[in-house]
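Right after this comes subunit A.
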Amino acid sequence: MSATVEPTCDLTKLDPILARYPAERRSLVMVLQDAQKTYQYLPRPVLERIAEALKVPRSHVYHLATFYKAFSLEPRGRHICTVCLGTACHVRGALRLVEHVERRAGIKAGATTPDLELTLETVNCVGACALGPVVIVDGEYVGSATTTKLDKALKGIVKGAVEEQQA
Partner candidate 1 sequence: MTRRITDAAHLERLRAELQAARDPARSAIAVCAGTGCVAYGSRKLAAAFRDAVTARRVDVEVRATGCHGFCERGPLVVVFPSRIFYQRVQPADVEEILDRTVAKGEVIDRLLYADPTTGRKYVHEDEVPFYAHQHRLILGFNGKIDPESLDDYVANGGYRALARTLTSMLPEQVIEAVTKAGLRGRGGAGFPTGRKWALCRQALGNPKYVVCNADEGDPGAFMDRSVLEGNPHGVIEGMILGAYAIGAHEGYVYVRNEYPLAVERLSLAVEAARARGLLGNNILGRDFSFDIQITRGAGAFVCGEETALIGSVEGNRGQPRFRPPYPAQSGLWGKPTVINNVETWVNVPLILDRGPDWYAGIGTAGSKGTKIFSLVGKVNNTGLVEVPMGATLRHIVFEIGGGIRDGRAFKAVQTGGPSGGCLPAEKLDLQIDFESLTAAGSMMGSGGMIVMDDRTCMVDVARYFIDFLLEESCGKCVPCREGLTQMSHLLHAITEGRATDETLASLEALAPVVQDASLCALGQTAPNPVLSTIKYFRDEYLAHIRDRRCPAAVCKSLITYTINDKCTGCMVCARQCPEHAITGERKKLHVIDPAKCTRCGICHSVCKFDAVDVR
Partner candidate 2 sequence: MAKRLTVTPSRCIGCRTCEIACAFSHPVGAPAGPPLPGLTRIRAFPVRPPERGIPVVCLQCDQAACAKVCPTAALQRDDQTGAILVHEERCIRCRACVWACPWGNVGFDGVRTQVYKCDLCGGDPQCARYCPSRALEQLD
């Protein structure tokens, strides 16, 4: 289960983040969040370097990173499609949207396409319940989402998202 070590994992990008917080356990969650924003995910060398810098056991950093859903230890796609499965969205058929993207992109929710183009995630509520069902594609909210709206938002990201339909 060890994450593949990226040759391109440039640890120097971590230094400004580590400088921003005191080198102790309480900064761990925030350092991980900033690191995830920089590297798009948390590669192993980054976690090891953070453990060393904050003087916290490696097991603590790793096991904390696997606890919170915001952190991903696997490389994430260039594009992120997040389908909200909150109660309001659920009763308005959000599950169908997840299945739709799963079919289109050929991956299960929580996974990333082999070509690292798209990560399909679900979240348990993003707080835009009045617009349910909500899908967020690369930070852009799609309110009252339908399969057709979703395909438009995923155009160019998921091959065959739209073309296949016209065929």
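The rule is short, and it goes like this: a contact is a pair of C-beta atoms (placed from the backbone, for glycine too) under 8 Å apart; a residue touches a chain by one contact, two chains touch by 3 or more; residues count from 1.
A quick word on the picks: all candidates are chains of the complex that A comes from, given by their letters.
Quick caveat: nothing in here was measured; it's all calculated off a predicted structure.
Looking at 1 or 2, the chain of this complex that touches subunit A is the one numbered 1. For subunit A in complex with candidate 1, the touching residues are 24-30, 32-33, 56, 60, 63-64, 67-71, 85-93, 96, 99-100, 103, 123-132, 134, 141-143, 146-147, 165.
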